[in-house]
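Removed from the display is one protein chain of the complex; every other protein chain stays in position.
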Amino acid sequence: MSDDAATTEAPPAAGGGPEPGAEGAPRRTVAARLTGALGSGLAQLLLVLIALFWLVPTLGLFVSSLRTPADNASSGWWTALLEPAQLTLENYARLLDNAVFTGSFLNTILITVPSTLLIVVIAALAAYAFAWLEFPGRDWLFLGVVALLVVPLQVALVPIAQLYGGLGIYGSIAGVVLFHVGFGLPFAIFLLRNFFAAIPRDLLEAARMDGGKEFTIFRRVILPLGGPAIASLTIFQFLWVWNDLLVALVFADAANQPMTKALQAEMRQFGANIDIISSGAFISMLVPLVVFFAFQRYFVQGVMAGAVK
Amino acid sequence: MAEHRKRARGAAAAAAAGLLAVAGCAPGGGEGPAGGGDLAGVQLKVAAKWTGVEQDNFEEVLAGFEEQTGATVSYEPTGEDTGAYLGPKIEAGEPPDVALLPQPGLLAEYAEQDALVPLEGDAAAALEENYTDYWRELGSVDGEAYGILLKAAHKSIVWYRPDAFEAAGVQPPSTWDDMVGTTASTLSDSGTVPFAMCGASGWTLTDWFENVYLSHAGPEKYDRLTAHEIPWTDDSVVQTLETLADVWGEKDFMAGGTDGAVQTDFPTCVSQVYGQQDAAMVFEADFVAANAAEAGAAVGEDALAFPFPAVGEEPPVVVGGDIAVAMSENEGTQELLAYLASPEAQSTWAGLGGYLSANSQVESSAYADEFTQELAQTILDAGENVRYDMSDQVPSRFGATEGRGMWSILQDFLRDPGDPEATAEDLEAAAKEAS
Partner (left out) sequence: MADTPQPPPGAAQGAPPGAEDEERAGTLGPPRWLSLVFLLPALLFLGAYMVYPILFSVYRSLWDAAGTQFVWFDNYAEMFTSPGTFIALRNNAVWVVVAPIVVTVAGLIFAVLTERIRWATAFKLVVFMPMAVSFLASGVIFRLVYEQDPERGLANAVITTVQDTVSPAGAYPDARPREEGDLPALPGGGYRAPGEVSAGQGVAIGLVGVAPDDLPGDAAPAAEPRPGGPDAITGTVWLDFTPGGGGEEGAVDPEEKGLPGMEVRLVSGGEVRATARTAPDGSFAFEDVGSGAHTVQLSERNFTPPYAGVTWLGPTLVTPAIIGAYLWVWAGFAMVLIAAGLAAIPRDALEAARVDGATEWQVFRRVTVPLLSPVLMVVFVTLMIYVLKIFDLVFVIAPGSVQADANVLALEMWRVAFGINDQGLGSALAVFLLVLVIPAMVFQIRRFRREGS
């Protein structure tokens, strides 16, 4: 585009100047720079608008959570920007007083932390076996793991519900945790195995030569070298489980429900419960946002590794 | 502080229960609930959809049982969608001992799946003694009694804002024609939108339909339609839909016009009347009182109600409510149901407020306030002509599921009430599919 503009600019200059060739070139660049700057200015403006499109709705949730239900019912959140006096922490105060919600916050942690740890540990072990141990059918088995990457979890809801019933863990936190582990594993193994496989063979051979036991090698060599991948996986899984709604909807009962499920129950009466919903949703976002901004590099890598999951 | 208050209230209720137990035993002939710590150590689970104050009150009633028997009863809220809560639990073989089902339709489904235990012993006797035939049949499947209508909701009242009526110079109407004629148009002339609709909550629309249908076609046809013995394409259905269009087809009669009517959920519609004062009337059950109070109205002063006006000869009395069923054979389950069915337990609850009983042994004087006493009286007076909410009796996938059957078809009809016949055909098709 900038080239087009530059060439149309050129002829009059070429016609008027005594040395067209010599003068044409710098003029072209000036024109190109001009249109380039213009284009980049336009692009900047567009990007600012796009960024606003991403930020403003989130801001809307935040501001709404700071307004009383009556204010929310009668006017838009943006009016609060003109009258900041109407902002209040009342919704949050009431939310923290609400045993159902505080309990669900605790449940979210009780579900998320063990799920993440179990996935990482189990997947790291398996990934090591897939990358560096010998056993018959290894490649086929790993191909199976790759195939399982895309299995929709819907397929397990009914069977696992029945299984849990038989085991007596239906509705419990343990049931939810185990389900997350089961469905988190293929991706976790896939990610770690690819990473472990890229560790230089010499390092391992050297460790084995020294007579290291496999578990020692795993702990002393693989885990430290695998740090970045494990960090990515940990953060990715943490947020995945933290944000889950469907598994909780099916497998967690009222006493063990995480925040997502507790908030969803309020959605039926969205208009009337906007105070709980907005403040609750915002609190549920806080941890992911902190994790995201603190470890964004690892998180982005984790998400990207999840491409074609 | 809160702890202290709760305990104090609990003590008062227990005292009241004691008094009532003495008074209530006379007609029952000494068939009171099992007494005296013989269930010590037994643990029971009860699940219902109540939360907040409703839950507190119910737990106080349960505390009475714990005191009498020594059993421990734990309460679990099911959330709004009882079916979605119980379904997986049944599937997993871990249902609560007693569940409060919001629909007899659900009761029939579970009975078919063998997920329910029939009432026996004291529980069966309590049902026999305290409830009329209609209610007994409601909780029965194939002649076997499973459920007790524990908490009733009066669904035939229209709530209004007296100051809006005053400003327009109108009185509460007694016939449908008055309501949609003079009352609505005068309100509209005065600049107040007559109705707030709760169309996003499909069940409120089924309640509209049922009231008009019951009054228009009579109880006998109501039962036949409920049982799907007459098709939904019956003239009476089409006429009912046409009648509904008197309101649903007038976008000036509904707050926010047609779009607003379909998109407003319950209880936002209540706050449209009592909070924002955008409309003058909202039709829904007695439990609107709680939402009206939440929206800032003083119930009995700023928030009043009139009986659903007569479309045909008689005004309708439609009742909804929660039915207690046994879902396990664990010890104490039947005793708990017997206790809940007793006039003593229910009178205790009546005294706590926010409760309406279908038990014929519960006197209207047991209720804390005049308004509830009147409501209770209309149910007792209507006697054999009271009907239970139809949408809750039909299979739940037709009558009580988000995005399906009656809910979504009536929502479509509210969106465009142009073709009652086609709507009736849709209803018939959905009813057939669900049966």
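Going in written order, the chains are labelled A and B, and every chain counts its residues from 1.
Convention: a contact is a pair of C-beta atoms (placed from the backbone, for glycine too) under 8 Å apart; a residue touches a chain by one contact, two chains touch by 3 or more.
Because the structure is predicted, anything quoted here is derived from the model rather than measured.
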| item | value |
| --- | --- |
| Contacting the left-out chain in the complete assembly, out of B:Ile90, B:Val270, B:Ala292 or B:Leu356 | B:Ile90 |
| Absent-chain contact - pick from B:Asp265, B:Asp286 or B:Glu363 | B:Asp265 |
| Where the unshown chain meets chain B, residue by residue | 81, 83-84, 87-88, 90-91, 109, 112-113, 166-170, 186, 188-192, 199-202, 252, 256-257, 259-260, 262-263, 265, 396-397, 401-404, 407-408, 411-412, 415, 429, 433 |
| On chain A, residues whose C-beta touches the chain left out of the figure | 1-4, 40, 43-44, 46-47, 50-51, 53-58, 60-61, 64, 72-78, 122-123, 125-126, 128-131, 133-136, 138-139, 142-143, 145-163, 178-179, 181-183, 185-186, 189, 191, 194-195, 197-201, 205, 208-209, 214, 218, 225, 228-229, 232, 239, 242-246, 249-250, 260, 263-264, 267-268, 270, 277-278, 281-282, 284-285, 288-289, 291-293, 296, 298-309 |
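Note that in this section only the chains that are shown with their structure count from here on.
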| item | value |
| --- | --- |
| Centre-to-centre distance between chain B and chain A (centres being mean Cα positions), rounded to whole Å | 43 |
| Complex interface listing, chain B residues touching chain A | 51, 76-80, 85, 88-89, 91-94, 201, 264-268, 271, 275-276, 291, 294, 296 |
| For the chain A and chain B complex, residues of the former touching the latter | 70, 73-74, 100, 158, 161-162, 164-166, 168, 170-171, 250-251, 253-255, 265, 268-272 |
